[in-house]
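What you see is part of a larger complex, with each chain still in position.
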């Protein structure tokens, strides 16, 4: 069971085409993996000029999938919960994902993902269960 | 406390600008309200060529907010859970939201939303709690 390279993890994120469609950025991290970043603008909004919860969910889900991949697992999301704590206003400093694997099972995995800004402010927190469909080739 | 017109509900959906950005359609329904529809294409995908869970979540969250508005409530999402049952493959027939209000409280509301196709097949189910921020003017 080999570990993916950072390039493969970045490629994985972009292979989730909605990430590019939404102009979410995929940014390499010092640990050899990647995170998703967004400076939300008027196209990502709900009617209150906040980044739409669905955009944050898209980022979190993809970031958690990338963390599973980093452990050589291919997964699909079974269920996901997200709690919204602070509004991410559009045109404010960028937010990014901070995801980790809580349970690395053979058949299922559990991850969580914080949506934070550079100061560490927590805007939303997602957790999800994933079904393991295979191992990295 | 007045009821919104169908036009206002449709306008509300589009005011969630990410709906247009993702090219999700807002379709009037015979009950005087609206639902969200999507024929997912290669831009909405995860790496398995399925509509990304975040896209389905965006649709569900917005559709539930529209159901709250139909009861004259302005809301923000507190927490949302979505369970994925079947893959929505891209370029397959369209899916749409089927949302309803389960609890219409003064301070909080609870809604659920099925993501289904025209044959009634259930692809995903979301439920969410909302905080009531105000009434329709």
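The chains carry the letters A and B, assigned in the order they are written, with residues numbered from 1 in each.
Everything below uses one rule, namely that a residue touches a chain if its C-beta (ideal position, glycine included) is under 8 Å from a C-beta of that chain, and two chains touch if they have at least 3 such contacts.
Predicted model, so just to flag it, every value in this text is computed and none were measured.
Shown chains number 2; the total number of identical copies in the complete complex of this file is 4.
One rule holds in what follows: only the chains that are shown with their structure count from here on.
Averaged C-alpha coordinates give centres for chain A and chain B that are 21 Å from one another. Interface residues of chain B facing chain A in the complex, by the touch rule stated above, are 12, 15-18, 20-22, 42-48, 50, 52-55, 57-62, 65, 76-84, 87.
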